[in-house]
Each structure stands twice: as C-alpha cells, then as structure tokens.
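One protein chain omitted, others in place.
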Amino acid sequence: MNHSMDTPVAAPHTTTTNSAGRVMASVMAALAPATLFGFWLYGWPAVYLWLITVSFAMLGEAFCLRLTGRQAIPVLFDGSALLTGWLLAVSLPPWAPWWIGAFGGLFATVLGKQVFGGLGQNLFNPAMVARVALLISFPLQMTAWVAPLPLFSAAAPGLIDGLRITLTGAPPGFDAVASASLLGFAKTEMSRGLDLLQSLAQAPVPGWYGSHPGSMGETAALLIAAGGAAMMMLRLISWHIPFAMLAGIAVPAAILHAVDPARYLDAGTHLLSGGAMLGAFFIATDYVTSPNTPRGQLIFGAGCGLLTWVIRTWAGYPEGVAFAVLLMNSLTPIIDSYVKPRIYGRDRKGVALEPVK
Amino acid sequence: MGLFERIFKEPRWGVHPDDHKRPAADVPLRLLPPPARVYMPLHQHVGGAARPVVLAGQKVLKGQLLAEPQGNISAPIHAPVSGTVAAIGEVTAPHPSGLGFAAITLDSDFEDRWIDTARVADPFSLDPAEIVRLTAAAGVVGLGGATFPAAVKFVLGKRLAVKSLIVNGGECEPYLSSDDRIMRDHAGQVVDGARIVMHAIGAIEALVGIEDNKPEAIAAMRIAAAPFPEVKIMPVPARYPMGSDKQLIQTLTGKEVPADARAAEVGVLVHNVSTCAAVHTAVRLGRPLVERIVTINGGAVAKPGNIFAPLGTLVEELLAFCGLKETPSRLILGGPMMGTPLLHGRIPLVKGASGILAFDAGEALVPAAGPCIRCGGCTRACPMGLLPLEMAARIRTGDLDGAAGFHLTDCIACGCCAYVCPAHIPLVQYFSHAKGELSARQRARLRSDAAKRLAEARIVRLEREAKEKAEVAARRKAERKAAKAAAAAAAAAAQPEGETV
Amino acid sequence: MNPLATSDFHTVEGIARVVCLEGSVAWLEPEQTGGCGSCAASSGCGAKGIGTVASRMEIRRFPLANVDGLRVGERIVVGVCDRALIHAALTAYALPLATALGAGGLAEWAMGSDLATMAATAAGLSAGILAARIGAGRLAARGDLAPHFLRRARPGETCGTGEQ
Amino acid sequence: MKDFVLMMIGAALVNNVILARFLGLCSFMGVTTRIDTAAGMGLATTFVITVSSMADWAVQHYLLDAYGLGFLRTVTFILVIASAVQFTEMTIKKVSPTLFRMLGIYLPLITTNCAVLGVALLLVEGHMSFIGSTMFAFASSLGYSLVMVIFAGLRERLALARVPRLFAGPPIGFIVASLLAMAFMGFSGISAG
Partner (left out) sequence: MLIAVGSLAVMGLALGGLLGTAARYLAVEENPVEGQLKEMLPGSQCGQCGYVGCGQAAAALATGQAPVTLCPPGGKALAEALAARLGVKVDLSALTDTGPQLALVAEEICIGCCRCLKTCPTDAIVGAAKQIHNVIREACTGCGACIDNCPTEAMSMVPVAVSLQHWIWPKPASATA
C-alpha cells in the first residue's frame, strides 16, 4: 500500500498535456507554409541555406550543452534551437553564401542563448541577435537580394548548381538580378536625390503573393499572416504584440505619407515589405524576451513598430525590424517591473483596498 | 449562459481540467458498516488542538464529548462510535511530512448507541447566541476543506453585521462530488441549515453558488429553496477554482475582499453546503459532527462513489470497502489540485477530508520539470492576478524577499499555475517552500528580538542591582563614618569636660 | 540586515520605540532587528559588545512629528516609501536642471546672445534649487524621505511581519 | 530648432556616451545592479555633466580661447568638474539632509567618471554656441542615464538566470553590453539624415 517517497509530491497532482516541445512544434508548423513558399520562390540555394543555418544552430546548442556537462539530446528535441535557426534562416537573403548561415546559426544559439544559461533565460531574441551581428559585420552579403525565380521555371538553378551557388556564391553569369529589396531600393534612390514618386514608379510593386525580392520569410506576407492567425487561434500567442507592432508601423507611416508623400513610404508598402509581418507574428512574440502582461505586450509591440518605422525612414539600415526588436527586448525588464496585473484585493500600486460594505 | 455572458462575464482566470466526476457522482450514497477501531485526532480544525476529557478504558456513547476546545479559536471532538477508549496516543497525520499527531483511539462495541440529544423544534425562535453555542458545542467546522470553526465565523459575522451569506456549492475540484451528493440527497437539510446560519448572523439573503456542471444538484436545491425567497440558487460558470471563497464572492456579488481583510469586512460570509447541513443536524437534532460524506475516486478504485462514513475511519478501510483494482501509485486526501499526498493508508478520516483519491500509475505520473520559457500561461491562469513565473524564479535563486515583494502572501495555492505550465514546473511547491521558509525566518526573528530584549533587560537589571549595592554600601559607609564621627565628637566633648574641671 | 526590511512593494516598514517626547516631536529609536540568528557561539548575542547598552541605542535616534499622542515606550511601525530613491533623485536633480535649461532656452530664443543665455541659465539653476528645497520639504512631510508613522505595532510584531 | 533636435538625438542615441563612445564604463558596470540605484546615479550624472559643461564652455570660451591656453584644457576641465561635484554635494546637503543621506554616495563616484570629462572635451570640438553645447551635454547625459537604466533592468533579470560559472558576473555583463551596443547601432545614420 505504501510507496516509499523521499520527498512528497506537491499538489497539483494533475497537469496539462501541453509541453514546451509541443509549443515549439506548433510555432514551426505555423511558420512552415511561408517557408515552403520561400523555397519554391527562391529555389534550391534557399533550401540549402535553411538546412545549413538550422544544423549549425543545433550544433552550437549541442556543443554548449556538452560543454556544461548536460545531456544534449533531450534539450535539442524540445525544438527551441531548431526554431531559432529556422527564424534566422527565414530572415536571411535566400542566396546568401553558406558561411553566413553557419556563422549566424552558431552565433544565435551560442551567444544568443546558451551563454545566458539556456532556454528561457536569454535577454535578447537569439535569431535577431545573429541577424544584427551578420548585418553589421557582413553588410554586402546581407543586402544582396535576389529577384524571385520560381523553383521549376527555366532560369532557376537546378539541384547541383543550386548547391554550388550556396557554397561558392552566385556566378556573375547568372541572370538572377541581384537587386535590392523595395526598402533598400527606396533608400538608395532617395540618397541619390530622386524622391520617392519617381523611384517607386519602376520598382516592383509589393504584392500579397510576394512577387518582389526580399528574404525568404518576407515575401509571402499573406502566408505569414495566416500562420500568425493560426497561432492566435491555438492560443500560442495573444493578439496584443502583433496588432500593436503592425499599428506602430502603419500609423506613423500613414500620417507622414499624408503629410509628404514624396519623402515617406505609405503604410501599405511598409507593412508588406521587409520583415514587418514576420517580425510582428513570429519574432516579437517570442515568449522569453517579451513582457508577460497584456498591457506590457501592447507597449512592447507599439515600441517595436515605432522603432522599425523610425529606423527604416531615417537611420542608415534599410531594414529596422531586427534592431527594433532587440531595443525593445532590452526594455522588457523595465516594462515588466512597472506594468503588473492588478492583484485581487489590491489597487494598481499594490496597496490593499479599503473594505467597503 | 448567453453568448454575451460567455464572452464578457466569463472570468478570465482559472483553468478547465476535465472533471472526472462521473460516474462516481451518480453512484447512490453508500453507508460504511461501522468500523472496529477509529482514531479521532485532536487537531482536525484551524486553531488550538482540543484537550482530551476522557481516560483510557472509559466507556463512551456515540456523540459523547471526547476532547474540549482550547483557546478562542478551537473546536471540540466527539466520539464517532459507541465503545471504549482504547488509548490516547499518536497516529500518522494526513500531512505530506508523514509526522504524527495526538489522537484518541476508540474500540467500537458495534451497538452504535447515541447519547440522548436535545432536539430543537423551531431554531428561529432561539436567540442567535444560543445557535452559536449549539454549533460550537457540536464541533461544526468548515467541511469544504478549510476546517475553520463555524461558530467563530458566526460571531464574526454578527459583529460585522454581515448582510448576505454565501453558501458554497462550487466543488470545482475534479474527481470530488461529496457536496454534489449532499445537495442531491439532503437539499432540505442544506437549505434549512443555511436559514439557521442566516438567523445566527442576521443576514437577509443567502446566495447558493453552484457550478453549472451539477444540473441535478441545482434542480434539487431549487425545489428545496422554493418556499424561501431569501435563499437564492445562483448557478455559476464551471471553472476551477470557482469554489475558492474570494472567487465565488467576486462572481456572485462583484465585491472584492481586500488583501489583508476577511470576507466578513465586505459584508459577506461564506459557508460550505456540507457545513450548513452539519449546522442543521447540530441545531435541530442536537447531534455533533461525527460522520461525513467522502468521495472515494481515482483510477485504482474498483467501485468509486460517495460513502457516508464515521470520522476517524482509516483510509485503508474506506478503500477496502470500495475495492481496489491495483495498488494505488499515490494516495491523496482532498482533490487533485490542492489535495495533500498521503504516504500510506493507515491515516484517519478527518473533518476536512472531502475526498480520498487512489491514483493508478497513469494518473500519478509526474513529468520532469523543464526550464521556464516565460510563456505567461501561469499569469493568465492565476485567479489572484499574481506573477508565478517571477516569484518562482526568485525563489529558485534564493531571493525570498524578492518573491515576497511580488505579494507571495496573497497566493491561495490553488494550483492553476502549476497545472497550465508547459514546462511542468512544481510552482506550488516553490511557493509552499517559500511561505514556510519566510514564516520560519520570521519566527527566528521574533525569537532573536525577544532574546535581544531579554538580554538587554538582564543587563539593565544587573546594572541596577550593581547601582543599588553601591548605594547601600555607600550609605552604610556614610553611617559608619557618621557614627565614628559622632563617637569621636562625643569622646571629644567628654574629654574637654575632664580638662576644664 | 537593514532595520527597515522590505515587506511591501511600496512602503518599507520598520519598528521603532518612542524614547522621549519634546513638544510636538517624538524621538524614536529603531529596534535592533536581525539579531544573531541561531546563537551558536558562546559569546551571547553581542549585548556586551560595543559600549554599554544605553549608549549604543543612543546614536540611532530620529525625530518624528508626534501626530496622535504617542507615549514614551510605545512601539510603532514606521515606513519609508520604496520609490523614495527615484522621487528624491527627481526633486534633487531633475527639477533644478529643468528650470536652468528652460530659462537658458527662453533667453536664447529671446535675446540670442551667449552672455544673456548664461545669466538666464544661472538664474534658472538657483531658482530650481530653491524649488527643489521646497519640493524636498513637501516630500519629507509626505513621508517619502524620512520615516513616517504607519500604525502602532501589535504586541510581538517585529519589522517585516505582514498579516500572516 | 530642427537641427537642435537632430543634434540631441544624435548625441543621446546615435553616438551614445556609453555604447558608442565607451565612456563611463566603470559606473556603468558598477552601479547597475538595481533599477532605482541606476536611475539615481543617472540623474546625478546628468546634473553634474550639464552643470560642468556650462562652466567648461564658459572657461573654454572666455579663458582658454581668449588667451590661447588650449593646452590647459584638460586640467581646467577637471578642476571645473571637481568643483561642480562639490557644488552639487553642498546644494543637495543644503536642500535636505535626508535627501543627501539617500543620494550622497553617488557624488564622489561621478568625479572619477570619465563620461563627464569626455562630454566636456567633445563640446570643445563642436564649436557650438552656449545653448547648443549645453543641450548637447544634457542630451548625451540623458543618453547615459537611459542606457544605465536599461542595463540595470537587464541585469536584474540576469540575476535570475543560471549563467554558466565561466561567464557569471562581469563577463556576462560585458556580453549583454555588447549586444546592447549592437542594438543601438540601429540608430546610426539618423543624425546625418
């Protein structure tokens, strides 16, 4: 009858069937459609880049776990390293050389997560840490975008030379036009004095179905939004951060566009181009580095959106999502310490209420 | 509940575990054959333990007083069976530590003879103080699990002029259905008990909160409460922990009990349905609380259901009566969300035990705890609006004051956070450890402060005594000097007379 | 362990004993808390340590407005606002700076000469310091800085004991 | 007015005193264990930097430039800064003793803080008007306080993490500082724009 228990098991004795691994798996499932569309759009080099980034990310994690003497296998299977690598791969230029993916993957898991002590304790979003590091150290490779070449169309590189592109870099002969993404295009044009109205005339029009150059994850805004909506339905993420971030980008863009259409891009282009959609649904909503109260998440999202728009409009780098998310990650502890839910029986500042009959 | 209520009035907090109440809830009540030996613990309630008034070997009748209350918050203990007092010794307590506590062992003579009890025809003609005395004498305590002496709450309710009594038929814990059973079978007793309590505290209305996953109970209670307009049956959304008093008060009356105040200070008093029934039997029939309905459930139980058993029966006997499919992997007293794990079966049934669960291997599986991924699920589930992940992180690193800064003392240990945590972190164990550690530190601080005051008082005493001794010595020296001087003066005076003559 | 243990998110509470009354001011001495824990060493709890008991208690007296008839020997709970540090820093530093820069900006906008701006900034700074003095006075009165009276201590209550 | 705002944003965020110019790192690593101590230190440094920059500008403009004593710049600036700190200490003690008891410890820390001298020297190269240099000093010290408070928030959360023993303490602090510096590089190019 009795079962020897050195330490008694505390209540509650039942628990949910949910687990960290299942959460990561469903986020990856929501991300899959957009990624597959990206593979189809950019051909084999994109697939190889994705594979290399993810495998190096998991390699970095396994190495650190082994270093600290912990079992690598169970931790790898909760999928957090895989998800980090995936998010990084999706935000890279599709035909980037392999060592960009490798260095990014290692940087993400080693310096982005494991150095802080593993899952749940990193202060910054590991994927964005790696992307910003790559953007700053290898600006050329990180802004070499490629016009979309559907997988099985004639001009697309086959299986083998796709691999050669990733390993040795795109041969000059290939006519895949290395053109800047819309944001980069707009910025370079503006710096050359052309104002937006003329330069936008010839630029490829950003569409929901993603026909313009950009990183794998950026192009299919519709599929990303669908993935995001699915995650909200499954209650994986709440609507606060995506809504606030997209509003944070759209509102200033709309206002300034109304004021001076020549100098400022309109809200639609801002939302559909660059990493806005990917950032809002998958990157800013990372549990570990975003505030844990709804009001805090609204502030966090609005901050991300606003900073993205500010960096895109005035700062040197064309894409602001990565920097904005990192900056807001650094503010998360302060947001959390000031924005707390109202405790039952206490007022907002935590002082007990006065009993009223 | 219309769609509107469902979206806006539906409370945000809490969890929806699947309640495993059927089929145990539907099985009719069974009577436990009188056990051969019962162990009545002296400390089955909140407050001071009771003091035995019987001697070993003494013959007692069923319902006779075994131990009287001590201090202003306490409750008496009565004999659940007629027989002889075998011993007053130690028995294992229903507590995770496995430590023992004092209990009176009775050997039953199987005659089940009651003491002669004074029946009261019309309790509403009695003076409220009389009802309080009868309830206290009968040893009625909160049977929902809190086991706070009911009479003390009546006095408090009367003093603070509480206007509405809330009868808690929530029973939101999965597996348990003892309140459900008492509402279905003895709805009349519950309503009558509630009206007696209203008379005792001077309340004008009684709100009976019943979760809407117990339709039969709601129907039975509506029939019983039909003739009395002041007793209102109010179904509440089924959601754990709706049965917790602060949440039920907020759902039924919209009032919030302030953090360090008692429910009575906002004009509300909460009593469990079984407590009301016990008040009914105590006042109307004059019979003390010696037996109760207890749910026996869990994967390892062959015929789960509710049993009407005398208090003090061993858990082993209750499980044997219901039959066991396999050796239980874990025994739990109470529900799965807040119940205490029992180390073995030789533990007596106490007043606060609403259920005994025998889990099989599947139900008892404890998944390994992973790292916290800060998903915030626990902050959404917490009915008190706390931040379990922040508190647990600080407790893990040993910063208990930091956790206390997040108002750890407001945590009602309902278990919602640990239930929804995808990393299966034992959050409630962290909080129980921290609360225990903080109160231990506070006790140590109290002791060291007392020691400091005692040490300082002793030193002041020693200084005073030294000063007094010095004064006495000085005074005596002065007297001696004065005496010597006087003697010398006298001698001098005497001598000149000699010379001048 | 500082005598004012943090027990509430916002007010830091501590226990003090009224030592003597001078007109409207009550002099209080914080109770030595935190003692020596489990008294493992044989030297007793340091009561015999530095100087006699009386002198040791002497050095930590602080005045408090005798608001509702305190008697000598009574033990009361005093509190200092936890956010005191930031409030204090704001009044001491931010206020003078704001007035100085405001005055300088105005002068620059109005006259435009460096000398005038410098004079205006200096004037703004001194005005700001006066404002800070008043502000600090108000903060002290409101009890944000110095300890302020919360409630009478229940017998046996010591600092840091919430309503257990 | 527009170039004022741009200059201030440039001073506060783009080339931030701590993250871009790497000045004042000792107080940055030392005082940022709690948010309110960091805020206290930040505000104190803001006050001292602004006051000493005003004085430095005056000294530079009317003394050093007038008599061609440029080489004395560093010595005089240090003198001015030390006296500014002493002046601040006296005013705070005068304003309210309890305030001083709470904030007193930060002031000696500021005299040795290289951000104060750094900003003063930067002012000289800027050749701006009095109000311009004061605003520049105020903006860069605001940037200093902002980064101090942000870093304090990060370190409070880092205290809860199980950092591997190799990185515990200052190493992980420097890693977080470098990641923060990388994030702040997002603002580069704003003042030019």
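To keep things simple, chains are lettered A, B, C and D as they appear, and every chain counts its residues starting from 1.
Keep this in mind: contacts are C-beta pairs under 8 Å (C-beta built on N, C-alpha and C of every residue); 3 or more make two chains touch, one makes a residue touch a chain.
Predicted model only: the values in this text are computed from it and were never measured.
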Taking the entire complex into account, which one of B:A320, B:A457 or B:A489 touches the absent chain? B:A457
Given the contact definition stated above, which residue among B:G83, B:G193 or B:G370 touches the chain not shown here? B:G370
Given B:R37, B:R51, B:K163 or B:H433, the one touching the chain that is not displayed: B:H433
Considering the whole complex, which of B:G83, B:P96, B:P128 or B:G376 touches the chain not shown? B:P96
Check the options B:V141, B:C378 or B:I395 and report the residue that touches the missing chain. B:I395
For chain B, enumerate the residues touching the unshown chain of the complex. 43, 93, 95-97, 99, 101, 368-371, 395-396, 423, 425-426, 429-430, 432-433, 436-437, 440, 443-444, 447-448, 450-451, 454-455, 457-458, 461
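In this text, only the chains that are shown with their structure count from here on.
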For chain C and chain D, what's the span in angstrom between their mean Cα positions? 27
Residue ranges of chain C touching at least 2 other chains are 9
Residues within chain A bordering two or more other chains: 118, 121, 336, 350
Using the touch definition from the top, list the residues of chain B that touch chain A in their complex. 15, 17, 96-98, 163, 174, 246, 250, 255-261, 265-267, 316, 327-330, 332, 336-341, 343-345, 357, 359, 363-364, 366-367, 370-376, 379, 383-387, 389-390, 407, 410, 413, 415, 418-424, 426, 428-429, 432
Which of the residues in chain D come into contact with chain B in the complex? 159-160
Using the touch rule from the top, collect the residues of chain D that touch chain A in their complex. 35, 149-150, 153-154, 156-158, 160-164, 167, 172, 175-176, 179-180, 182-190, 192-193
